[in-house]
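As you look at this complex, bear in mind that one protein chain is not there, while each of the others sits in place.
Lettered A and B in written order, each chain numbered from 1.
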Amino acid sequence: MFKRISDGVRYIILGLFFPLSLIFIFLVFPIIYGIYLSFLKLDIHNPQLMWQFIGIGNYLKVFSSYYFEYSMIQTFLFCLAVIPIIILGSLSISLLLFQKNFRLAPSLQAIILIPWAIPYVVNASMWRWIFDANYGFVNSVLYQLGIIKNYQAWLGDTWSAFGICILAYIWTELPFCVLLFFARLQSLPIDIYEQSLVDGAGVWLRFKEVYLVWLKPILFVVSVWTTLRAISAFDLIYVITGGGPADFTAFISFFIYRETFVFLDFGAGAALSAFIAVLGFVLVILYYKSIKFVRLR
Amino acid sequence: MRNINGLVVKVVAWIFGIFIIVWTVFPIYWAINVSLMNEIDVLMKPALYVPIRPTIESYWIIFNIKEAMVGARPGSTFFIPQAAASILPTLTNSLIVAITVMIINIVFGPIASHIFYTVKFSKSNILFWIIVLTRLMPLAALLLPIFVIFKILNLFNSLLGLVLIYSALTLPISIWISYINFEGFPTECEEAALVDGYSRLEIYYKIAFPLIKPIIATVALFSFIFAYGEFFLAMLLTSSDVARTLPVIISSIVGTYHALPSMVMATVVIGMAPPLIVFILARKYVIRGIIYYTGQR
Partner (left out) sequence: MAEIYLENVSKVFGKGTVAVKNLTLKIEDKEVIAILGPSGCGKTTTLRIIAGLEKPTSGRIYIGGKDVTDLPPKDRNIGMVFQFYAIYPGKTVYENIAFPLRCRGLSKSEIRREVMNIADYLEITRILDKEAVACHPSEKQLTALARALVTHPQALLLDEPLTVLDADTRELMRVKLKQIIEKEGITCIYVTHDQKEGMSLGHRIAVMKDGELQQVDTPSRLLNNPINKFVAGFIGSPTMNFLNGEIIKKNNEYYVIFSFGSVKIGKMLEKCEHKISLGDEITIGIRPRDIVLYTKEVENSVPGYVSGIEYFGDHMLIKISLSSGDSVICQTTPIKLKINDFVSVILPEEKYFFFDKDGKNILFKEVEKNMHIMGE
């Protein structure tokens, strides 16, 4: 019977059945299910109301919760710091890697992806240890240089913990963006570059008129990708600071975890997830438009 | 070909480049450094930058762990955390899961995008975009639903469960990466083979597959790194060493007060090693892989 199906269809089934089932079961369905759950009352502390449809009740609860406004501000500040640095940093590094005359370029190319390859738990652990209150490297250096008199508990202090999160996050996320830019740079037609040399363009004009124009599509992609990941930054932060001190680094995605597994209000957790997902989705639409823009070339 | 004119630019570039190298390599160096220090040296203030009395004590303990070794150590303020006993088993689990996910991605990733690229069936575009877009949702949105699904399918605390969910999360990106690199692919060869009577499946693994080796390498590297390093879902969805993966243990050890520092860092180093090894092996192909077809005109 299998033989009676046309070859093309058979190929499609063989190739797509397994991955598509996985994706639909574990990715697509959960998203839809999650959105559904967000409209139900699923608070363990209210057993009699379990599974009741309450419309936007969960959303209202979340928006008016003690943490929402505060965490959104923290998240916003975090993104404000992290997103520009990653975008501009990865742009400059990829340009640097691209210069064939630059003798450091090959070594840079070799090591630049290492932070991305390492499991982020390991990243977080290393950074925690470097800033450790008792044995950390940073304490040791600053002490030796006489800048501080006593070892500080960097992770225990609000703004320094915030800064450490920023540092570690950039360290982890930057390489991938470098990769994206670098790949695009490789496809820059040599002609255009050389023509700009003959036409007399100096470093700045070359950057502005040749590189930037060519990178524009990827710049958009990287921007949206970085933004998306920044607003949902969670895993890395969780391991480094656990959200502390005193929720100072508990960005908004944190509270999904807290609502769901600590407060045990699954409905609220689902609602918050949906909110962040929608926020992300809006950006994804922009992302899609940028893909179209790339295609049109 | 790509010149850097201007001495100022050159100097800035070198400073920046060296900064990047130090910034990338340093945390790793520090972890190795501490992992080799005996417990007295570790406490030195200011910290030692090179282990003057290096010891592989921690590594030895990890690889030869016995129940008796866990717990307080005579004459020292540090102790060996219980979790240390789990390092080897979870390392094995991580490797099994990572390799399996990698294989699944290699087998099903490129072939899916090949299907999307060559066999254009109705609604294939929509399907493709669903696959890619869903992956762009923040992971936090999926926590609860996946939890529920795992419960329903009885996949808790199983390596199979992890393999399935990781595959679902990595396949979309593998498909996307492969698809981008199919631009410029010589479809004429395949069309000729079709006319000659080959079935599409044969065409795929005899013609297409050998040509996209760089893509395979990229996909393999990416999926391995993801599956190996994923922490949060592993933490949520496993409850014992039967299925637990290394990142969970690392986070537990790192968070343990007064755990033997060299052991903590040794765990971190061991955690880093497999992906770094895979990375070094695949590096040649990865850089080529992403640029392989975008580099052609």
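As a convention for this text, a residue touches a chain if its C-beta (ideal position, glycine included) is under 8 Å from a C-beta of that chain, and two chains touch if they have at least 3 such contacts.
Every value quoted in this text rests on a predicted model; they were computed, and no experiment measured them.
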| item | value |
| --- | --- |
| Sole residue of A:Val138, A:Val210 or A:Val224 that reaches the chain not shown, by the stated touch rule | A:Val210 |
| Touching the absent chain when the full complex is considered, from A:Cys79, A:Ala201, A:Leu219 or A:Leu264 | A:Ala201 |
| Hidden partner interface residues of chain A, rising order | 189, 191-192, 194-202, 205, 209-210, 213-214, 216, 297 |
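By definition in this document, only the chains that are shown with their structure count from here on.
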| item | value |
| --- | --- |
| Centroid spacing, where centroids are CA-atom means, of chain A and chain B in whole angstrom | 16 |
| In the complex with chain A, residue positions of chain B that touch it | 1-6, 9, 13-14, 16-18, 20-21, 23-25, 27-28, 30-31, 34, 42-43, 45-47, 108-109, 111-112, 114-115, 119, 121, 127, 129-131, 133-146, 148-149, 164-165, 167-169, 171-172, 175, 199-201, 204, 221, 225, 228-232, 236, 246-248, 250-251, 254-255, 261, 264-265, 267-268, 271-272, 275-276, 278-279, 283, 286-287, 290-291, 294-295, 297 |
| List of chain A residues in touch with chain B within their complex | 7-8, 10-12, 14-16, 18-20, 22-23, 25-31, 33-34, 37, 92-93, 96, 98-102, 104-105, 107-130, 134-137, 139-141, 143-144, 151, 171, 179, 182-184, 186-187, 189-190, 193-194, 197, 202-203, 228, 231-232, 234-235, 238-239, 242, 253, 256-257, 260-261, 266, 269-270, 273-274, 276-277, 280-281, 284, 287-288 |
